[in-house]
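I have a structure here, written as structure tokens, and I will follow up with some questions on it.
The other protein chains are all here in position, but one chain of the complex has been omitted.
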Amino acid sequence: MSKDKTLGETLQERGVSRRSFLKFCATTASMMALPPAMIPVIAATLEKLRRPSVIWLSFQECTGCTESLTRSHSATIEDLIFDTISLDYHHTLQAASGSAAEHAREEAMQENYGNYILVVDGSIPGENNGYSTIAGISNKAMLLEVAAGAAAIVAVGSCAAFGGIPKADPNPTGAVSVSDLIKDKPIVNIPGCPPIPAVITGVLVQFLTFGLPELDQLGRPAAFYGNSIHDRCYRRPFYDKGLFADSFDDEGAKKGWCLFKLGCKGPTTYNACATTKWNDGTSFPIEAGHPCLGCSEPDFWDAGSFYKALSTPTEDIGKTAVYAGAAGLIAGAALGASLRARKQSAVKNHERVTIDDLDQES
Amino acid sequence: MTDAEFLLWVRGPAFTTATFIMCAGLVIRFLEIFLLGRKADLAEARGSAFAGGFRTMFKRSIPDAGSFERSGFTLVSGYIFHIGLFIVIFLFVPHILVFEAATGLSWPGLPSNIIDATNVVTMIALLAVLIHRIKDPVMRMLSEFNDYLVWFVTFLPLLTGYLAFHRVGLSAPMLIGLHILSVELLMVLFPFTKLSHAFTLWMARWYNGAIAGYKGVQS
Partner (left out) sequence: MTANGMPASTIASSAPCAPPTGNLVPLLHEIRHALTRWLEQGEEHVIDLRSIPLAPGEEDSLLEQLGEGEVNARLSITGPSDIIETRYPAVWLITHYNENESIIGRFIEICEVPGILKSQADDIRAGLERLEDQLSNAETRA
């Protein structure tokens, strides 16, 4: 398949009907939460698109993000996505290995310098480069080299976007996110552990169709991360009515009440799970009866227990109160004793109360 | 610091610090008052100090007709915002979970939208008392910086709570974080300002009632 042909021409050559393409555009628009009126615009733009080169780098990761993407629900439709891009390097998916693989990367970089899209999954180790290398090149060196020629960077997964699990306390490798290292390129973060497959492809299509999407404060595309899980949750009415499950097998849990008390991080988690859902739109964690872990938020691994309510303190407050009481007893006793002594001496010396004494603040 | 880190900080070290200052501060203030001691009343008892003290602790919560006529506004607005504060603080389920985490005690809460409505009424009542404080010449003369500070730190958690519940403007972690931080400010200032009346009030009433009870006088 030539890179000079437009996507429309390529699809036609391959006997993909116009109806199939329209269906792809309609489901993609739906996935991207775009109004149906945008469907013709997507169709027109994608049709004229020339396949951009994509280099995919995997650093400190578990391959869960790639698994999520390649097992996304509608194989044929996602094939179309892969047809719209030219995935020139992805060391897990590509057939080539060893120096041939690295050669493919260098070639793709040279040919498309300044124009290719760099996709990254996994975090990058900090101080000690030995924690993770590919073909003898440290993750950091490879990222900096490939990023230099990229038109834009897409950080897939919470590790690439925020450091993720490798960065979790005590962060043994000194892991950092892509945006910690690269400051001079547009970066789109697609966090999640893993991200919803439809969101990965959706962002890629959105990026190819409309360019850099509207990003929030954390560099996430607003189309997918604009609403919190809580705001779009079908169990929200129970939260409003004050009906909560107290344990995983009580009456409330069986009736499908709100999981806030069981530690649901839905109120502070921005993602599309509640609407796009998982596994062919079958369900999402809360629908399956489990609280949201907040996996698409920064530092989700360290955000207190998964099963501790969001409103509660993360440290042991009861113990703090007891220590504080003990400290207060000692300090208070000392203060009280000195005041008492002062009072007694005042009585003994017949000191007079002045207007200033009465006007004291406390 | 990202919004998520901020939320973690207010839920973690900041909350622990605020709890420590509040608890230690309250104990110190109590001891300061108790250890000062009172002169023994050498007169013969004409009634029960205990009964008088106990009765007065509660009886003073019911206004007499005269004070209604004299300062009806203060009474009504005062009642509204105090009851409102009680409902909002103690009957909102996410708050009950905080008390449960600290003490192990739990109790049933109210639906969230009722709490929301109560919060709005409470804020209006607090604004009304502030306006009254500024407009009324006597009140204004009696007011000093501390009075406005205490009003502000009471109002702030209600406002940030409202913003967090309705997710106005900022990200949810930031809004919830700001709400918790505003409560921590309240907790830190609690023992050292007039806010401590929530506890000392009962002692003062008891003392007044006990003196009267001992003398066999109605209070």
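When the chains are written out, they are named A and B in that same order, and each has its own residue count from 1.
We adopt the following convention: contacts are C-beta pairs under 8 Å (C-beta built on N, C-alpha and C of every residue); 3 or more make two chains touch, one makes a residue touch a chain.
This is a predicted model, so every value here is computed, not measured.
Considering the whole complex, the hidden chain is in touch with A.
Per the touch definition above, the residue from A:K48, A:K255 or A:R342 contacting the chain not shown is A:K255. From the options A:R18, A:K319 or A:R342, the residue with contact to the unseen chain in the full assembly is A:R18. Residues touching the missing chain, restricted to chain A, are 12, 16-20, 22-24, 26-27, 29-31, 33, 35-37, 39, 73-77, 80, 232, 234-235, 237-238, 247-249, 253-256, 262-263, 274-276, 280-282, 287-290, 306-307 (touch as defined at the top).
Methods note: only the chains that are shown with their structure count from here on.
Chain A and chain B have centres, each the mean of its CA atoms, that are 40 Å apart.
On chain B, the positions that touch chain A within their shared complex are 2-5, 7-8, 11-13, 15-16, 19-32, 34-37, 93-95, 97-98, 100-104, 109-114, 146, 167, 171-173, 176, 180, 192.
On the chain A side of its complex with chain B, the touching residues are 162, 216-218, 228, 230-231, 239-242, 244, 260-261, 267-268, 270, 297-300, 302-304, 308-315, 317-318, 320-321, 323-325, 327-329, 331-333, 335-337, 339-340, 343, 361-362.
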